[in-house]
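Supplied in C-alpha cells, the structure appears directly below.
Omission of a single protein chain aside, the complex is shown with its protein chains in their original locations.
Entry: chain A
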Amino acid sequence: MASSDVHVRICEQEILKYDLEIKALIQDLNECQGPESKLTELNADVKKSFHNLRLRIQDFEQMAMEQDKESEKQALNSQVEGHRKQMLSNQTGWRKANLASKLSIDKMEKQALLYGADSAVRERKMTKEGLAQTTSDITENLMSISRMMAQQVQQSEETMTSLG
C-alpha cells in the first residue's frame, strides 16, 4: 500500500538519522578531552538518541507485522534484525568510547595534580564549576517539582470543573 510504504520509508530514514547521530556523538566522545561534566552531557545525549532509536525500531517492527504480504513482512523483519544489530554494535562502541575517554580524563587530572604548581587555582576553579553545576541541578529539580505540582493543580481544577 502506498501510504504504508511512505511510513516505512520515513521510519527507516528516522532510524538511519538516529543511528548516524549516535555515531557522531560517539566520535565526539572519543575526542573528548574536556572536564567530566562535558562527558556527562555527551552521555546524556547518546542515551536520548538510543531511546529514540529503540522506539523507532519498535515502530518499524510493528509496521512489519502490519504488512499484508508475508514476503514483505519477512523482508521488513530481516531489516529490523539488521537495525538491531547495528544498534548493539553502536552500544558496544559507545561503551568503549565512554570508558576510554573517562580513563584519559582521569589520567590527565592525575598528571595535572602531580605536576601542576597552580593546581590550587585549578582546583578552586573546578570547585566553582562544581558548585555552579550543583546549583543548576538543584534549580532544575526544583523546577521539575514545581512543574509537577502545577500539573497536579491543573488536573484537580479540571476535575472540579467537570464535576461542578
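A few notes on this one:
As a working rule, a residue touches a chain if its C-beta (ideal position, glycine included) is under 8 Å from a C-beta of that chain, and two chains touch if they have at least 3 such contacts; residues count from 1.
By our rule, contacts and distances are computed from a predicted model.
Taking the options "RAD50-interacting protein 1", "Exocyst subunit Exo70 family protein", "Transcription initiation factor TFIID subunit 13" or "Protein phosphatase" in turn, only "RAD50-interacting protein 1" matches the UniProt protein name of the chain that is not displayed. The set of chain A residues touching the chain not shown comprises 4, 7, 39, 43, 47, 58, 62-63, 65-71, 88, 91-92, 94-96, 98-99, 102-103, 109-110, 113-114, 117, 119-120, 123-124, 126-127, 130, 148, 151-152, 155.
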